[in-house]
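Heads up, one of the protein chains got dropped from this complex, but the rest are sitting where they should.
A, B, C, D and E are the chain letters, set down in written order, and residue numbers restart from 1 in every chain.
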Amino acid sequence: MCLAIPALITALLPDQMARISLDGVSKTISVALVEDLAPGDYVIVHVGHALSKIDAAEAARTLELLAEAGLLAGAAEAPA
Amino acid sequence: MCLAIPALITALLPDQMARISLDGVSKTISVALVEDLAPGDYVIVHVGHALSKIDAAEAARTLELLAEAGLLAGAAEAPA
Amino acid sequence: MKYVDEYRDGALARDIAAAIAAEAQPDRLYAFMEFCGGHTHAISRYGLEDLLPPGLRLIHGPGCPVCVLPVGRIDDAIRLARDPAVTMCTYADMMRVPGSNGASLMKARAAGADIRMIYSSLDAVRIAETEPARQVVFFAIGFETTTPPTAIALRQAMQKGLANFSIFCNHVLTPVAMRAILDDPEPIAIDGFIGPAHVSTIIGTEPYREFAETYRKPVVIAGFEPLDVMQSILMLVRQVNQQRSEVENEYIRAVRPDGNVTARALCAETFEVRENFEWRGLGVVPASALKLRDAYAAFDAEKRFAVHTVHADDNPACECPAILRGRKRPADCKLFGTACTPETPVGACMVSSEGACAAHWTYGRFREHARSAA
Amino acid sequence: MKYVDEYRDGALARDIAAAIAAEAQPDRLYAFMEFCGGHTHAISRYGLEDLLPPGLRLIHGPGCPVCVLPVGRIDDAIRLARDPAVTMCTYADMMRVPGSNGASLMKARAAGADIRMIYSSLDAVRIAETEPARQVVFFAIGFETTTPPTAIALRQAMQKGLANFSIFCNHVLTPVAMRAILDDPEPIAIDGFIGPAHVSTIIGTEPYREFAETYRKPVVIAGFEPLDVMQSILMLVRQVNQQRSEVENEYIRAVRPDGNVTARALCAETFEVRENFEWRGLGVVPASALKLRDAYAAFDAEKRFAVHTVHADDNPACECPAILRGRKRPADCKLFGTACTPETPVGACMVSSEGACAAHWTYGRFREHARSAA
Amino acid sequence: MSHGAGGRAMADLVAGIFRDAFANEFLEQGNDQASLPIPAGGRMVMTTDGYVVSPLFFPGGNIGALAVHGTINDIAMAGARPLYLSASFIIEEGFPLADLQRIAGSMGQASRETGVPVVTGDTKVVERGKADGVFIATAGVGLVPEGLALSGDRAEPGDVVILSGSIGDHGVAIMSSRENLAFETAILSDCAALHGLVAAMVDAAGPHLKLMRDPTRGGLAATLNELAHQSGVGFRIQEAAIPVKPQVAAACELLGLDPLFVANEGKLVAVVAEAGADALLAAMRAHPLGREAAVIGHAVADDQRFVQMTTAFGGGRIVDWLSGEQLPRIC
Partner (left out) sequence: MSHGAGGRAMADLVAGIFRDAFANEFLEQGNDQASLPIPAGGRMVMTTDGYVVSPLFFPGGNIGALAVHGTINDIAMAGARPLYLSASFIIEEGFPLADLQRIAGSMGQASRETGVPVVTGDTKVVERGKADGVFIATAGVGLVPEGLALSGDRAEPGDVVILSGSIGDHGVAIMSSRENLAFETAILSDCAALHGLVAAMVDAAGPHLKLMRDPTRGGLAATLNELAHQSGVGFRIQEAAIPVKPQVAAACELLGLDPLFVANEGKLVAVVAEAGADALLAAMRAHPLGREAAVIGHAVADDQRFVQMTTAFGGGRIVDWLSGEQLPRIC
């Protein structure tokens, strides 16, 4: 696999570097691979590099889909 | 001072080296500085080099002189 | 952890499991391959198999760049590391991977080689900068996810004018490996793919289209959290039931259709495709790996140190090729748990904890044991 | 040990002591300088002063090559050793000798410098041969005794074509230092010299003739064993009593009149006299030390590493200059036993155990203590 | 520090730094061994550990405090009262005296706070490059009350497994201070002496208490596997019951590590007969070092000696021993 984890950008630094935070753990990473970042964004971090920005709206939509799938199951299990 | 000690040559080795022995302790040294050595000779050894061959006859003579000095002292101490 | 914990909700997982159970047809078998070790890890770590109906089987794919690197390349790395002038920088994952005759970077280090475990590709550049008297070689491994960080390290080294930095490039290509599995002359029992999470953040969804359209295998790109996996299984079951074969994207919060354009452009400029590359468990696969372009020959460790990889055979008793194609299970291998354990791995599937055999050893054995006890 | 034990016979020593007591005139003082630390060592180690009449005093000379090396040259050696490319090879004696600000090779090594203690000059050659990537510098120190082994090492290094071997030459000359003491403008209370043992095996008896003939000081070359020293004192008492001043040779078993001709020829071919050299305790003494001849410039560490010695002052409270000339005793120095001890030596006389102050500290204090208690 | 043998400088150093830091009547005796009173009754326990931590100073402690607490804990795990410690130092030439003083100071403080004196010691200095700053080996003895016989082989099916608090703090604190990993967190090592907690536990659970062990190197996973192996049982534990601090979980995610395998230095695992479990848990929670104590599972009959875990997610897995050191991962 490729171990990567979503983390919050807390500060942009010179030389395309940034500070990230993950539940009280912070670290400096490279953000050279991702454009248009701002503090407050979440990025997927892999081997000290941001690979991708997390799309908050899509994340919310995925959670809705998950909940929906669960609900459907409830519906399916319930006598139709 | 120059720490040096008389040791017995037990074997001559190639490249102007030799084995020496000192009361059960043996070691390899350079004998490049002393000519005409043979096993059985005693040499003065300093920083891994033989500096000088011991002259057995002179050594004996020195011991005689020492004994003599002692005797003289005895004579001197005795009522003249 | 935001964007993590919410995808690890066990209650919701049981609901989705119920949906899968409800939708899966009891009279047929479903076999899905999760290509990536990340999914294998989630499945094992969270015990997802306990939540799936008996007719649904997950096949652990070759998606671990550590596992698939062939013995010959490990031997190369060890040989490079033993050069007294060389400081070898490697991700820690590679330390225990066995080369020929049980050699490994771990053992080479114990025998005196200067090998540093790094966390980021940029650490290797920093070491080259700090220790100009050393020849620093970066042991670059990984799929499309890990390739752009290598390209960035190369850029940094060039900017800093580091003449003592070079890259031993072993980056490999995910879609090519998937195709190699599907192209196997013997029939493959795979009904669909759980598609890579982080690889897809770089390459996007487009490269999987051929598997859906040409090979008629549904692909659902999924995140590495357990709910992502559950959801993608549900989506695959639905495609199968509806006789669809499309590329769907469950991991839409991080994966765009065109992936990371910046990263891909950088990689295209830096690397070119190798004619052939050997994969542990899959054999030689044409056009399945990358090397540095000629423009960067000065930074290519293979050129600087005249590396000539010597092929070394895998153990013939190892069932990895069949396991990676879904034909056998780890417990079917004679070596499993005897000659081959995580402490002394024989084949690709045991090398890292994401390998199919290692995952079964670490997380799965008790299930079989419980079954046999029952 | 043959040629050793027979010269350590305490009973015979007491007889010779009796002879000295009998022959020494009770109404006059005798002050003899043993130039060499070897004699100082024998005197202290065997407690010879207890065997001598009260009117006979021994003055410990500067005959320890470790003690007399000035701070500036120690600083040079430390500076060389700190060069990351350099492996400094030194006789262990030099390790603790203080340079400026309490620096020493021991501390430099503790701080990471690559410093090896060697037993023989040839060990340095062996290290250079074994470790071709290191710049091996041999810290050559010593009187005429230790100089020929350095010349041999140079010959070996040349034969082996070792481009990574060089010599930091600090060899010094015994007769020149004796003359410097005698040439002091203030009067010197020295009635005669116990002449060097092992130095004389190389230089022979001839170089001392000027001290007997010009300066009218008797010289008796003596072995380093305690009976040799006792006997030489007796011989000096006799010369004084008979108003002779000759060069006599008590150490005739090892010292020939012309010394070691082979060794001297080799040294003459290898080294030339320096214009000036500083001695700790004696100051700058013209023509008192050796350097490599220009023909061997390639092996001269001073040239290879552009060594420019910076003079560093001795502690002005240190009484070494007066002690080395017989005008004061260690206990007369304010620093003795307080600021200056063998653990933290301030002056030349405390640096090695053969220095006058160190010998008094180690072996002699109790005598003074006994006196003051009595 | 300079490399030496038997010199006065070294003797003075030992006398100065350590005698001051550890000051107690036994060390004052100044001999090569300490003469010590033996309390009446019971059996003696003895233990030793070598401490080789890197870096030597880390958030929440240093090698010195660790060397005191760790050995006290191994004594305490037998239910014993720790009596005396010895300390052997192996120091690399050139090691800063100020650091040695800080370490000795921490040991002295730990020793005073725990009431366990360092009664005898030794110092060796080795050449530069032949050690790594300083290594400390401590040994300790303690007195275990007659009749109490805790041992790793006493777990039986049905026994309850209790963990005294959150896991992974020490290992994460150490990793956060390693230069090459370069992350920052407020997590401190949990380094602490557990004999006080243990005394309360022995009081509360009496003969129901079967064994205790501190999950140090290899973490909770290694300890449970050791115990399973030694007792010939399996364990079944609940992931959801195991306390893990959010920062520890986050750091582990970042490095690809599993908190179950990360070292602790102030935690213990107890196995207790079911009848004593409630009393034991209550006593632990009443002690400052056991406030977060939790039942995490129980022993089961299993001739495979598996440690099985129900994940927080609801699935099942085996918690295996690690093969070698857990290294930060990228895949």
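We take it that a residue touches a chain if its C-beta (ideal position, glycine included) is under 8 Å from a C-beta of that chain, and two chains touch if they have at least 3 such contacts.
All values derive from a computational prediction rather than experimental measurement.
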Chains in view that touch the one left out, judged over the entire complex: B, C, D, E
Residue of E:M44, E:L188 or E:A279 touching the missing chain in the full complex: E:M44
Residue among E:I17, E:M107, E:A222 or E:L289 that touches the chain left out of view: E:A222
Positions on subunit E where the hidden chain makes contact: 2-11, 29-38, 42-52, 74-75, 77-78, 80, 84, 86-90, 119-124, 126-127, 129-132, 135, 137, 139, 141-142, 144, 149, 151-153, 213-214, 216-219, 222, 225-226, 230, 261, 263, 321-326
Where the missing chain touches subunit B, by residue: 1-3, 5, 7, 22-28, 45-47
Footprint left on subunit C by the chain that the document does not show: 106-107, 109-112, 343
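Keep this in mind: only the chains that are shown with their structure count from here on.
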Co-neighbours of subunit D and subunit C - touch as defined: E
Of all other chains, the one whose Cα centre sits farthest from subunit C: B
Innermost chain, taking as reference the mean of every protein Cα atom displayed: E
C-E or B-D, whichever has more C-beta pairs in contact: B-D
Inter-chain centre distance, subunit A versus subunit C - centres from mean C-alpha coordinates, in Å: 21
Distance from subunit E to subunit D - Cα centre to Cα centre, in angstrom: 57
Rounded Å distance, subunit A centre to subunit D centre (Cα mean): 76
For subunit E, residues contacting two or more additional chains: 182, 246, 249-250, 253, 329-331
Contacts with 2+ other chains: residues of subunit C: 1, 4, 37-38, 64-65, 91, 119, 123, 142, 146, 354
Chains that touch, pairwise: A-C, A-E, B-D, C-E, D-E
